[in-house]
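Comments concern the structure below.
Incomplete set of chains, arranged as in the complex.
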Amino acid sequence: MILSVDQIAKQNLEHESIHHDNFGFLKEKLINEGIDVSKIMEQLTTFQIAIPSWALGTGGTRFGRFSIGGEPTTLLQKIEDIGLLHALTQNSGAVSLHIPWDKVDNEREIKKKAKSLGIAFDAMNSNTFQDQKGQTYSYKFGSLCNVDPAIRQQAVNHNLEVIELGKKLGSKSLTVWLADGSNFPGQNNFQRVLKNTLESLKQIYKALPEDWKLFIEYKPYEPNFYSMVIPDWGTSYMLASHLGPKAFTLVDLGHHLPNTNIEQIVATLLLQGKLGGFHFNDSKYGDDDLSVGSIKPYALFLIFNELVYGMQENEKNPYPAWMIDASHNTKDPLEDLIQSIEAIKNAYAKALLIDQQELRKAQASHDVVYAQEILKKAYETDVRPILAEVRRLQNGALNPLAVYRKLNVRLRLIEERGKDTVASGL
Amino acid sequence: MILSVDQIAKQNLEHESIHHDNFGFLKEKLINEGIDVSKIMEQLTTFQIAIPSWALGTGGTRFGRFSIGGEPTTLLQKIEDIGLLHALTQNSGAVSLHIPWDKVDNEREIKKKAKSLGIAFDAMNSNTFQDQKGQTYSYKFGSLCNVDPAIRQQAVNHNLEVIELGKKLGSKSLTVWLADGSNFPGQNNFQRVLKNTLESLKQIYKALPEDWKLFIEYKPYEPNFYSMVIPDWGTSYMLASHLGPKAFTLVDLGHHLPNTNIEQIVATLLLQGKLGGFHFNDSKYGDDDLSVGSIKPYALFLIFNELVYGMQENEKNPYPAWMIDASHNTKDPLEDLIQSIEAIKNAYAKALLIDQQELRKAQASHDVVYAQEILKKAYETDVRPILAEVRRLQNGALNPLAVYRKLNVRLRLIEERGKDTVASGL
């Protein structure tokens, strides 16, 4: 299923007049406050968020899974779904593949489909946290960290294959998330598994093309519940430093202990030039993988404050890779992604409104109250008209969710693909 | 120092024109969406938040305290400070006393001063977490819970005196916060100290005038770090249930374990008719006592969603008592309170914008995505013009913080009271 520019334009018609008023008033107000609205709109336009192939099916928990119907079962269908999203939002022009979940046996067709929908190939994701049929060794007790060199080699080889595949598709980065860890004290020797992991990563790093990046994800717990081999940003940063300039840390918002100040981690990594990528989601307890901005939107804004500052001030750090990584049992995955994209851009737009010069002054004079006022002034601004206008100018939907529902997209996908399809992946 | 209506009106002048435009546009937009703006403004007008006498001085930590100067040292001065706040914000028309920190030896003068500034006497707070000079027994090992009946009786008697004092001033409630607990396993027998506490509270409850309420606060840790006798809402609710219809639970936003869903607790207590009062503050780690809304404004909004619903739908629960309970080392306490009051009203106003009828429909049809949209629609609305208009109509300041600074209030307080005054209390 494909959404045409005309279909969307037609849907925009009825909202256009109110939108025109709202945007007009806001724009004038902001300009009067000295804000360069068109520059902000430019930045919002170029901001593209990758969609992982596994986010297009209903997620599950260890207690069960409730499917929604019409889920994509092939990579082609997944790319089509992202195409729908991109047509509506104009901000999801990339897909992030997960190997071996995504079978790429028709490479040319896939590239053609992606190109036709304006979808690029973002970071490749390897998978060594599950055993695949026919696999020689099990990853039950770890992959890159394993005490058994043969198992480590198998896991390294898998990553090398993923790089090869990515090269063919035009990807420029590899994300390594390791489920490696232990459930019980004594199971692992911490020093040994960390050394093993570094050695394995060195092999992978060596195989990386010159213009690629390696993203090292960290996570404190789950699926292992006593220790994870790369539990925190410190360990990821340490490994990335040992590997070299093409290795970076990847921050997933859900991969932190309770109460962690994530925006500070972001700032520290930017200062070191080691922030490689970002996985967006939201959570209340752990790696809950809820829709972005649904629980802690102010924290997301504060993170974007650091990103905006870091991208402006710090030439050392390359432009990070953005991806949504949410997955749960409750919503239509495409509706979920529409909400998540909106929440990300909302936070980004508000962060762009922050008066960085005044903030610097407030900080220089220890005026804590004023510094807070500056942040709050930006945060309290209702930026929805700006987001809608940016979409409109790119032929996207003024209100993506309304259009999605009006055009009965899910129903049509179910008609096309059936009620009981289940997306591959988690 | 007193701020006159004229002083404030004069300050409003320069902001008036822009405010007029902003409010006008917003009002029309909301009315077009079917919202009864004037009803919301009425609700915001009658919403009054008590200020505790201890919030007017700089707070401290166990590692030190950095005073600000001009801090009030007498109760009269504290009431004056609240008068300043009230003149600016029109929402802080009550004071909450802490005995024995607040010496009330000139009762008539105090009542007169409070009346002249429009300040009522909210809940009385007893204090059995510190030893006072001349006190017979120490509370080092607990007060109402103590294994020693003489110590319990001393603590009960203190509460009875606080009630007597409150009766004279016109208060109608007593808040009991117990620091009682233990630092080490074995120190307390949990069953015994809980039984003792209930017995002590029964004595206090018996002395309560018919039209008074007893608020029982809970807190999981600090200043005791292994156990607190009333650690959670469940224990407070159980005690309040055993005591009778005048006893209620009091929720302090900072008194919860990591990741607690506070809005759900609020809803549960409202359903049981046992939500008595509220202490507003914000926190990232524990009882951080930061300015309201400075860390998790969306959670505050969700809490107000429950309060708005609970106050509308549930006749069982009396109107709760509202108080700010923040205290830290960093800001001018009056500026802090201005920001906190604004944050509370901001959350309240946004919660009042929620379309409860549509929300109910979305819930009835399990439309999770739409339910979220309804909340977000209200939350993303920039309600600052409404808050300003409500203040303006009551002769308050369009921008309280700007007026406070323009009129050099802190400087003038320092001139009046000196640089090195230290407010009594923590």
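As written, the chain order gives the labels A and B, with residue 1 at the start of each chain.
One rule holds in what follows: a residue touches a chain if its C-beta (ideal position, glycine included) is under 8 Å from a C-beta of that chain, and two chains touch if they have at least 3 such contacts.
Just so it is clear, the structure is predicted and the values come from calculations on it, not from any experiment.
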Complete-assembly copy number [criterion: all chains share one sequence; 2 shown]: 4
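Throughout what follows, only the chains that are shown with their structure count from here on.
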Whole-Å separation of chain centres (CA-atom averages), subunit A against subunit B: 39
Sites on subunit A touched by subunit B in the complex: 22, 25, 29, 32, 258-259, 261, 284-285, 291, 294-299, 330-332, 335-336, 339, 346, 368-369, 372-373, 379-382, 384, 401
